Each structure stands twice: as C-alpha cells, then as structure tokens.
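Shown next, in structure tokens, is the structure this report addresses.
With one protein chain held back, the other chains of the complex are shown just where they sit.
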Amino acid sequence: MKKYKAYLLPFLLLCMLLSSCSANRLSAYKKSKALLDTFVTITVVAASQDMADKAIEDAFDIIEKFGDLVNFYSDKSELSAINRNAGIREVRVSPETLDIIEKALFVSEKSGGAFDPTIGPEIKLWDFLKKVKPSDAEIRKNLPLVNYKNIIIDRTKSTVFLSRRNMLLDLGGIAKGFAADLAVQSLKQKGISSGLVAVAGDIKAFGLKPDKKPWIVGIKNPRQKSNDDEIIARVPLSDKAISTSGDYERYFIMDGKRFHHLLIPKSGYPANTCQSVSVIADQGVMTDAFSTAFFVLGPERGLGLAKEMGMDVMIIDSKGALHTTPGLQGKLTIERNH
Amino acid sequence: MQLQDKRRVAILSAYALALHGFESLLPTPIPWLKPGLANIITLVALILYGFRTALMVTLIRVLLASIFIGTFLGPAFILSTGGGIASVIAMGLSVKFFKNLFGAIGLSLIGALFHNIAQLSLAYYLFIQRIEAVFIISPFILLIGSLTGIINGVISDILIKNLLKINDEKIQNVAQ
Partner (left out) sequence: MKETIKNTTLADRLLFLLLISLSIAGIFISRDALSQGSDVIIEINGKPSYTLPLYSDRLLSVSGPHGNTLIETKGGKVRVKEAHCRNQICVKEGWISKGVIVCLPNKLVIIVGGSKKDQQQGIDAITG
C-alpha cells in the first residue's frame, strides 16, 4: 500500500496537467436579433463566445443587407422599386434580388402556379386582425394581376419587369428561407462547422451539436390548446432546412369558417385542405416557397410533387391527420399527447 | 512560517490541486456541478494544522487551478475564490467557537453550505441579474452540495483518523 501512495500524487498531478490541455471545449452559443420584420435566432458551435459573436454578427449583417433589398414595406428596397414601376419600366436589381426572384419563378412553375409571388394584390384585400374579408367581386377584380408569368427577367441586364400595372410582387413567402441560406453560407465561410439559423419558423441547420447529436427541430401543433401541446412532432436536421406553412399564423374565424393568409393564386380564396405543411430539403429558399406550394396543392398533390422534387414533407390535413413522405419514417417523433 | 509548515502547505496544495484536476477530467452531465474533492484537503488541513494552513492551501489551489485550466481572472475563478474563502472562514469559525459540536461531516456540510451561498450570491451580483433564476437553482445546488458535503466529510474523517494513527505510530516508534 505504501508503494502506491508514492505514485498517487504524481498521478493526480498528471491529471491536473491533462485537464488543462482540453482548452478547445466547444459549446453552443445563441444570439437573437430583430430583422426582416421578424425574430432571427442564430446558434453556433464554437470554441469561444468571442468567435461565436463575430460569426453571428456577420451573419446578422448579411441578413439585414438582404432584407433591405427585398423589404415589401420600405420605399427604399429594390422590391418596392419593381412594384412602383409595374407596367411602366424594368428595374435594375442586385444579384441577390435577381436570384431570389428567379428561384420564386422556379417554384411557381414547378408547382403549376400554386406558389405565386405576384399574389400581393389579393393579400392586400384581407385584414386578418380586423377580420376584414373582401367581397367576391373585389377578389375577382384583382385576379388578373396574379400571374407569375408576367414577371419578366433579363439576366444579362439584371433587370426585373412586372408587365401589368398594379401588379405587386411579394417575396414574403420565400425571403426568410433565402435569408437562412445566406446566413448559413456566411457562418460556414467564417469557419463555423456547426450551427442553426432560425429566421422565425424557417430554419436551416448544419453540422452536429457539441454532444455530436443532430439539431432537433420541433413542429408546431396547428391546433395548440395549451402550453403543453405546442409541439406535435420533432425531427432531426442534418445539413437540411425546414419550413412550415400553416393556417394558424394569420387568420380569423367568421361564421364558423377559418380564413387565413395562404391564398390559392387562381381563386384568391384561402386553401382549406391542410392545417399545416412542413418541408425538409437542402435549401431554405426551397423549403420556404414549396411549403406554401404544397399547402395550396393539398395533401395528395402536395405529397406527389414533394416526392417528385426529392423533398421530405409532413402534411397535417384539414382533419388533423398526418401524411408524410417515406423519407421521414424512423426520423419523425410524434409527441406523446397525440 | 517555519520550513515544516511551508512544506506542509506545499504538499497539501499539490494534493488539492491534483484532486481538482482529476475531478475535472471526470465526465459530468452538468458541467458546473462538481463533488469538490479538493475540499477534503482543505478540511483535513483545517483540523490537523489550523486555519492559516487551510486558508493558504485553498487559495493556492484555486489560483493555480485557474491558471492551469485557463480560467484565471474569469468568472469561474471569481466564483471559486469567493466560495473557497467563505467555506474556509465558515469552517474555521465553527471549529473555533463550536469546537466539539461538529464532527468532520458537520464541518464539511458547513463548508459546502457557505461555499454555495457565496457562489450563488456572487453569481447573482456579478453575472446573472435575474433573481428568479437564482432562486430556482439554489435548492438544487444546496441539495447536491449537502450530499457531496457528506461524502467529502466521510472521506476527510477517514483521512484524519489515518493520519493521526500514522502520527501516533511515528511517535511510538520514536519513543521506542
């Protein structure tokens, strides 16, 4: 016993030295900021608060600059310039603006117009807070202005032209996902290997958390009744983005019927075959826009298009039933209270 | 301080430091909640060699540990120092005024209690301004602190007995 005592101290001291060598402890750091008229939260895994802060602030900057380009409510944005000149002249835009509009056109075409960024004039007729429902005549009157095919793009000149007067381009259904992509790209360029960017409910995650597990995202329950059933399911995200469109975000109920902001571009009325649609794919810009598209297309056609596009989707239909693509089997965890 | 005392402090500090280092390598689910094995050394030093020795051992251990691990002058350092000083003073006063009231376990509990009180207070005033957060975690910290206090107390007790025995043997040997 005595012999071992002699080795005890040196051994313990060795442990002391060894513990001082683990300086590279990675932790997750989270920061939030109000941007794009919503709340953006960025979580990164880094070796120090300093490194995390710098990377996050740069990402916030990028989002802010992009937001200034496509802000529907600001006169100074390129988007407003496009809208002001609808039916008048083409407008020269930055590469990012051109990029997002092209992607919006891509989704519009693929979804047969279920997603249409020119839906601005129709959305304007509704007021979900004051419970204002436009008349059938008013809705019909603006329908001709809703047609993505009237967006004319000239790549060589980097211009966008809305070919009819009073057309309104609204990128709200695709900008947040695009912003999440930009943020993640910025973080990766700054050397961050793992993180999660949440632009409101449009989320993109990359890498693994410090405990080597994937980021977990909860999907909101469209008919939440109390604090306890906020989440209906959860899913791990490994280098993917997720977006959700739901009939509970902006809505009002009148005479027992629910009127919400996800309008069918061809009719101007809210799509009512789904309660919510969550899409998982590589890019946030795609998940954001396609979640609206699948919602409008409904459970069957939406699921079909999702499979065609190679995306995973979870649809909660109007009766509350869950429909998912096969890719989510084994990955989706439905919460206990359902 | 005499040479023998200095040597003692040095060796005890080394053991305390070593225990701290060993402990920090152990995997824990909760990072800042540790058994505080180094406090065993502090308690043993207090009972066998007095307040001054115990205080010096604690201060040296906290200082060197923070330098080695890299948290010197950081928040962890401030909390450790505050906790360490408070606990040594509390235990020292207990020994002085309530000499026969508490055994090693009781003293260890007192040390753990004041260590945690000091840390929670410092954390509140300097770092976490939200009093609700402090109120919520305090009971947990006190509970775990009490449990580790008992364990440390038991180990300290055993150590003290053994060291006293060795001392007695030495004296007997010399006497013979």
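Remarks
For reference, chains read A and B in written order, and residue numbers begin at 1 within each chain.
In this section, contacts are C-beta pairs under 8 Å (C-beta built on N, C-alpha and C of every residue); 3 or more make two chains touch, one makes a residue touch a chain.
Remember, it's a predicted structure, so these values are computed and weren't measured experimentally.
In terms of the touch definition stated at the top, the absent chain reaches A, B within the entire complex. Residue A:I203 is the one among A:I203, A:V285, A:I315 or A:L332 that touches the chain missing from this view.
Although one chain is hidden here, its contacts on subunit A can still be listed: residues 33-34, 37-39, 41, 43, 73, 127-129, 196, 198, 201-203, 205, 209, 215-222, 227-228, 230-231, 234, 242-244, 246, 276, 278. With the whole complex as reference, residues 98, 100-106, 109-110, 113, 132, 135-136, 138-140, 142-143, 146, 149-150, 153-154, 157-158, 161 of subunit B touch the missing chain.
Basically, only the chains that are shown with their structure count from here on.
A straight line joining the Cα centres of subunit A and subunit B is 51 Å long. In the complex of the two chains, the subunit B residues touching subunit A come out as 11, 14-15, 17-22, 24-25, 65, 68-70. For subunit A in complex with subunit B, the residues that touch the partner chain are 9, 11-13, 15-20, 23.
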